[in-house]
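My structure is below; once you've seen it, I'll send some questions.
Presenting chain A:
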Amino acid sequence: MLALLMVILPLLFAAAAPILRKRPLALYSLLPATGVSLCLVLVAGLLYPEQDLFCLYLGGTPILAVDAVNRFFLQLIAGLFLVISIYTFFWLPAAQEHNPPRTPGTRTMHRYLFVLFMLVFVSMMNLSILSAHFGLLWVAIEASTLASAPLILFHCSEASLEAMWKYLLLCSIGIGLALFGILLLAFAGKISACPPASLGFADLSAPGVIFHPVWFKIGFVFCLVGFGTKMGLAPFHSWMPDAYSEAPAPVLALLSGALLNCCLLAVMRTLNLAPEAVLPFCRTLLTILGMLSVLVAAFLIIRQKDFKRMLAYSSIEHMGLCALLLCYCQAALSTHVIAHAICKMMLFLLAGNILLAYDTHRINSVTGMFRTLPRTACLWLFGLFAICGTPPSPLFVTEYLLVTTLPPLLAILLLVLLFIVFAGMSYACLSMTMGTPAPDCHERQTAQAAAEQLTIVPGAAALGLLILGYITVLWMKQLL
Partner candidate 1 sequence: MLLSALSCFILFAAVIFLLFFGAVWSWLCRRQPERAKWLGALSAMLGCCAGTALALPAAAQWVPTQHFAFLGLHWQIDALAGFFMLPVLILGLAAAVHSLGYLKGHDEHRQGTYWFFFNLTLLAMLLVCAAATYIELLLSWELMGIMSFALVAFSFREQEVRQAAWVYLLACHAGAVFLILMFALSWTPGYTGTAIACGLLGFGLKAGFPILHVWLPEAHPAAPAPVSAIMSAAMLNLGIYGILRFLPPVSFGLLGWLLLAIGLSGALLGIILALAQVNLKRLLAYSSIENMGIAFLGLGLGFLGLSQQNAAMAICGLGGGLLHLWNHALLKGTLFLLSGAVFKSTGTLSIDQMGGLGKDMPISKSLFITNAAALSGLPPGNAFLSEIMIYLAAFQGVLSGNQVILAAAIIAAAGLALSGGLAAAAFCKACAAVFLGLPRSPRDPEPHPECRLMLGAEFFLSALALVGIIFTPWLWESVLPGVLQQSPLIGSTNWPLSAEYGSRTLAAVRNFSFAAIALIAALSYLRHRQLSRKTLDTGCTWDCGYALPTARMQYTGTAFTQPLSDYFYLTKGQNRSTIPVQGYFPQKAAVSITVSDPGGHLVWHPLSRLTARIAERLRRIQSGFLHLYILMILIALIAMLIYAVATSLPAATTPEPLPPAIGQMHQNSAPLQP
Partner candidate 2 sequence: MPQNPFFWWAGLLAALLLAPLLLGVINKTKACFVGRQGPSLLQPYYNLHKLFRRGCIRTTVSCGPLAWAPGIELSALLLAVLFLPYANQLSPFAFAGDAFFFAYLLGLGRFALIIGALDTGSSFEGMGASREVQFSALTEGALFAVIGFLAFASRSLNLSEMLSCPLPSNIPTVIAAVILAAGIAFIIMLVENCRVPFDDPETHLELTMIHEAMILDYSGPDLGFILYSAALKLWLMTALVVLMLLPGDLAPPGVLFILHLLGIFLGGVVIGAIEAVSARFRFLKLPQFLLGALCTALIALALTVIGTGGGLQ
């Protein structure tokens, strides 16, 4: 029952948004309110795990269920949304004041619409994680795409329109292919010796079920392409840099911190269904896509001109790493996902701050951040070192575990690519933070002051990362 609550609650708050259209303060407070309530429901659910309060049954088969796999994804999204909502509460007024839309005549999206879509986006993501049925999973991910598309239009400029159109079209094609893949999987089950009762994960992964190998492979390919597009794996990643360069910071934090993980969860579910005969095929496919996305991200991140696109490529690279972790070392996957989500959320919120203060995406025109935005600059460098896997961050541990389990040649190639990524990102971040600030930077004094106040949330995230890093190192010590 609680699972339904997790999905319905944001929708209720979303419904309240148009009513509070006139009073901005109450409108903004909707977001943190949802975040807090989601966390309360989660805590309540976790306190009594024994009665499966979370399962919702419809016609005998569980529709929404919390099992070992999606439990920590749920906690991650709830926690992430709480932090992001607090940030947005402070960020929205400042953004609308300091970041005027670039193309004259257009105005930024109306506040209540932004809050409405954000809440719908979160509820759809909760639905996609909680769903225990393949079809429902597809519906939830499709709905989350629909909810997040208008959010890219926050600035209504030409570029964001183009970004939204590309995001919408490419993702829906991908998810359409995923639907075809799901139907193929169901078909592979149907024509096999003992077919699964329904498309629910419990039935599909029941011990007796057998899948027809050839059809399963074709189905898996379609599912992988579909969810891979949404996840940002290599050949299908093209929408990500464009969408990420236009969307506002909290949406980006949600997109990369939470949505990518839902699609990763979907791919993980399809991989868990794979019968023994087909598993090596799926593994090689995932490895190829993983390495390809790290390669593409590595070479496209060098000499990147826009720091948001740089973070997008870093997300592509980390999704590639998740794909590799998925098939080589599942133990480290959960740590990697949490660490990546927190770190990427921190970086995107900081990018929001920088955009607030400098009102530009170009790396070259942002210099001397140590002088103008000291706290943001420190956190920005900390984020750089954390995302590239240097020891204080947990990503170092997962990267190390991945390298030990990978075959040696792949390990060497992976490390070279990760080094190129570090080189590209460090060049950009250092040229932004160090150096003498531009002469006309004092006009934007108020914007810079506003941006500096917003560093509380990323600071907390950085602290969380440090603690998580320490715990992960201790965990790694007993592991090896």
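The set was built so that all candidates are chains of the complex that A comes from, given by their letters.
Everything that follows uses one rule, which is that a residue touches a chain if its C-beta (ideal position, glycine included) is under 8 Å from a C-beta of that chain, and two chains touch if they have at least 3 such contacts; residues count from 1.
Just so you know, these numbers come straight off a predicted model, no measurement behind them.
A.B. asks: Once the contact definition is applied, which of 1 or 2 turns out to touch chain A in the complex?
C.D. replies: Candidate touching chain A in this assembly: 1.
A.B. asks: Which residues, counting only chain A, touch candidate 1 once they are in their complex?
C.D. replies: The contact residues of chain A facing candidate 1 are 165-166, 169-170, 173-174, 177, 191-195, 213-214, 217-218, 220-222, 224-225, 229, 235-236, 238-239, 241-242, 277, 281, 285, 296, 299-300, 302-303, 370, 385, 388, 390-392, 396, 399-400, 403-404, 408, 411-412, 415, 418-420, 422-423, 426-427, 430-431, 434-436, 470, 473-474, 476-477, 480.
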